[in-house]
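Below: one structure, written as structure tokens.
Of the protein chains in this complex, one is absent; all others appear in place.
We call the chains A, B and C, going by the order they appear; numbering starts again at 1 in every chain.
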Amino acid sequence: MTQLILFNVMNGLIIGAFYALMAIGLSLIMSLSDVINFAHGGFLAVGAYLAYTMTPYIGFWGGLIVAPLLTAVLGLIVEKFLISRVYGRDPLYSLLLTFGLAFIFEDGTRYIWGAQSLPYQVPGWLMSPLSSSLFFLTGYRVFMIFLIVVVVGGLFFIMTRTRLGLRIRAGTLDLETVSVLGVNVRVLRNLNFGIGIYLAGLAGVLAAGQLGLQPTIGASLIMPSFVAIIIGGLGSLTGTLLGGLLIGVASGVTAVFLPSATEAVMYVMMAAVLLIRPQGLLGEEGRF
Amino acid sequence: MTKDGFTSRLDRRTLLKAGAVIGAAQIASPFVRVARAADTIKIGVDNPLTGTYAALGKNEGIGMAMAVDEINAKGGILGRQVELSIEDSTSGDASTAVAKARKLIDRDQVSFILGNINSALAQAIANVANEKSVFHVVPGGHTDSVTGSNCHWNTFRVCNTTQTEANAVAGAVIKNAGKKWYYLTPDYAFGHTLQAGMEKAAAALGGTKVGGDLTPLGTTDFSSYLIKAQAANPDAIIFLQQGDDGVNVLKQAVQFGLDKKTHLAGAQLELEVLLGLPPEARVGTWVFEWYWNQPNVPGVKEFVAEVRKRSGGHVPTARTWFGYASIHTCALAAAQANSLDAVKMARAMQGFKLPPEIALMPDGAYYRAGQNQLIPDLYVGHPQATGKDDPEDLFVVDQVVNGADVSPTLEETMCKQDWPA
Amino acid sequence: MSFLTVENISKHFGSLVAVDGVTMRVEKGECRAIIGPNGAGKTTFFNLITGMLPLTSGRVSLEGRDMAGIDPSHRVKLGMARTFQITEIFPELTVRENIRIPVEIAAGLRFSPWMPRAMEGPIRDRIDQLLDEGGLHRIADRLAGELSHGDQRACEIMMALALNPRLLLLDEPTAGMGDDETYAIARLIRRIHAEQHMTIVLIEHDMRVVFNLADRITVLAEGRPLAEGTPAEITANEKVQAAYLGGAA
Partner (left out) sequence: MGNLDLRKQSTNLIVCALLLTLPFWIDHVGSYIQLGTQIVVMALAAMALNFLLGYTGVLSFGHAAYFGLGAYGTGMTIRYLLPSTGVGILVGTLVGALAAAVIGPMIVRLRGVYFAMVTIAFGQVFYFIAFRWNDVTGGDDGLTNWKRMPIDLGFTTVDIQHNATAFYYFVLVIFAVAVALMAFLLRSPFGRTLIAIRENERRARFMGVNVNFHIWMSWVISCTFMALAGSLSSLLNNFVDPRSLFWTQSGTFVIMCVMGGMRSFWGPLVGAAIFVALQDYLSSATPNWQSFVGLVFVIVVLFFPRGVMGIFRRKATE
């Protein structure tokens, strides 16, 4: 029994890291642009499909590098021509816009790549478990964690050490002041959106390695990401990371005792957090 | 037929054909549409085009369109051309499916209604069709109740009941793996009945259940279930997930190396799922409901060739055949009864044997009287990582099981038909 | 006991000290002006009094009642009404509706799902009276968002007055206005002060307005009180001249 729980805790961390990757991208966009990007799952699917399409030509590794970048470029374009047009208006409109885009993305991927699940192949040596007793630790999952750690670490570096990151963080706190200081807010939001979408694209490629590649691949990941953001603290990246890991572990452990409550448990956690600490675990007061 | 919408093409083609019958001179006339509407026989299709079952729905659609063309080429139904009215039922929104069924029946005045892949939606449509007394064919929704406890006189089903599938495959799993089974079952009506069927079939052969979990429909990460399953140390893990869930769970099980520690098996497996799996995950013991590579059955080769023309080179799956057989069932029912009256047609189909060029299986297939369930052959076997002669030849049939031998008896199905007085 | 007592209040934003130990007493019926250079913490000071921001330390009391822990909306019920530096009105409603809402709230109808018959007349009269006093009758049926800056400000002041406050806090009522508008607003405030003996605290940049209206003046600089006194005393105060008036004059 203890072993089973331990397994599930570790497994939950792996799933949680994945939720966090999604959620951090969403959270970045939400903090700076006040936009809930419902199309995040759609971008995720695009990233996965692009990687699938490119793999025969540039291999798994090439796809892993290029596909998220291309997705980010698509993100930059969508932001520039569509989403940026609703900045400054009632947040209602940005929600509806990305909601509509989510429809278009899902249907578009189905139109281009078909409704049939596609087999996305990961190099053979990554596919096997590392050890026979810890069989759920496949090479791929360990690699996934490694990559997520590197990327999230890189993101935190960008956010705390580079000019772009400092401006984004300042912008999330007080956009007016930042614009007064001569920062081009349009460009800032555009780049920030691109970073968020890059993370979605990367999550897509990683997801395709262990899930069937179908147009709805991103849809089921959006809600856990929301919950991760709410639990972790609106506007706090560290909080979002923590939130993702927490719900991953919680649903992993719940699967042992009460499998039918694996989703419910994260919402119960969310309700508890909202009651006790409405700004989220690491959120700042008054930032919501 | 490429990936873009088949409805639009279908409409255009049927329109042209209808036009040819009415007379070339009238094609340009604005009244063609009206004339066509009055003269054609409409078959309503209420099947998924979007969501999880979109791929299956598309394949059934290809089979349906092909059958319609064949029928029209031979003069149609009762001398009238046939036209499909296709509605997207969505993959799981029963309210939409019901609304669409009512729309097809009330507004489009269809003579037949087909659907659905999702068992729940199939049952919901069956109830509407029964209320309106419309001849209904379920191409591919498997749950037992449709031709069992909730059966209707007017609802016919092409695909098998879950119990039949379970009976067909249970022996092979016990032989290949052993008697202790752990179930991973999708948490909805289809999954429940399939698991019950497997348990029953296994019990009859001395198999036991060592554990099981219900997984929600649409689960993406099955790892915690797999960990539990592995901990129970079974001879075989029985996967009852379908579609995308099936792809996800098998892909993850094989990544965990479970195929090397225990036997992976299940009941129904579809070519669509195999195609979505990476080669190393194409493992286990399963049952197919129809398979395209049957070199000794006459007519199959031609059928495959024709489907390839329409699907961009892809082979037919069981789904394609379901759609094909469903439309032919409608045409045969009308021809048999020489009427479009639903009661007469349903009476005419009791015990009706499909002609071999439509059944396309060694022992043929017939609609069992009193239940309206098609009793076909089933194909027990194992997948292969890559096809030898054809990349889509991914299944090896070890044994063809005659459905008559593995179907539950009419009493066991609990079907009580509610014929109108 | 003074009407409004502010004792040694401070507000820190992290390491930034916006208001640093300010004490002020305002008597009933007094018109007090608060002046100071930009960044002196005047608006923060206002926000502390009205409860929009929590105090870091110190005490605010109205007629001896400690305001600690009392929500801004509740402070309104206790008699505090305010306007904002950037006019806060209901832009998509007409001026009449803008006035009507606070009148109904003041009449205790904010939860009322219907208008009691007996209240209809008095409420209509009160709205008309306020429209008259604010000189808003001519524009009563126009959308507030479409009005000139001065008219919007007059509307906002009348909305505050509609609440029957005993203390009126005005944050730069003439900011960004031309001479005519400034004059009209100043006259409006003077009339309210004179006719209703309203206690008024106002932040103002325009010294003509300040010296015209205020009974006493408090000068803030860098969050600290620099001086307090009658207009004449403040004019004479060397510290103030050095820090503020000197530069401005």
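As a convention for this text, contacts are C-beta pairs under 8 Å (C-beta built on N, C-alpha and C of every residue); 3 or more make two chains touch, one makes a residue touch a chain.
Owing to the predicted nature of the structure, the values given are computational and were not obtained by experimental measurement.
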Touched by the hidden chain, restricted to displayed chains: A, B, C
Touch with the omitted chain, as defined above, among C:Phe90, C:Tyr183 or C:Phe211: C:Phe90
Chain not shown: contacting residue from B:Asp39, B:Asp93, B:Asp341 or B:Asp363: B:Asp93
Options A:Phe18, A:Tyr49, A:Trp113 or A:Phe226, residue touching the unrepresented chain: A:Phe226
Contact residue for the chain not shown (choose from A:Leu6, A:Ile104 or A:Leu173): A:Ile104
Interface residues of subunit C (partner: the chain not displayed): 50, 71-74, 76-77, 81-82, 84, 88-93, 97, 100-102, 104-105, 109-115, 141, 156, 159, 163
Where the missing chain touches subunit A, by residue: 30, 34-36, 38, 82, 85-86, 89-97, 99-108, 111, 223, 226-227, 229-230, 234, 260-261, 263-264, 267-268, 270-271, 274-275, 278, 288
Chain not shown, touching residues in subunit B: 4-8, 49-50, 85-88, 90, 92-96, 98-100, 102-103, 106-107, 119-120, 123-124, 127, 187-189, 192, 214, 216-217
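The rule is short, and it goes like this: only the chains that are shown with their structure count from here on.
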Chain contact graph, described as a line, ring, star, complete graph or other shape: other
Leader among chain pairs (count of C-beta contacts): A-B
Innermost chain, taking as reference the mean of every protein Cα atom displayed: A
Rounded Å distance between subunit A and subunit C, as computed from the means of their C-alpha atoms: 47
Chain centre separation in whole Å, for subunit C relative to subunit B (CA means): 74
Residues of subunit B engaged with two or more neighbouring chains: none
Residues of subunit B that touch subunit A when the two form their complex: 3-4, 50-52, 54-55, 57-58, 187, 213-216, 218, 220-221, 223-228, 230-231, 243-244, 247-248, 251-252, 254-258, 261, 272-273, 275-280
Residues of subunit A defined as touching subunit B within the complex: 3-4, 7-8, 11-12, 14-15, 107, 110-112, 114-122, 124, 127-129, 132, 135-136, 138, 140, 207, 210-217, 220-221, 251-252, 255-256, 259-260, 262-263
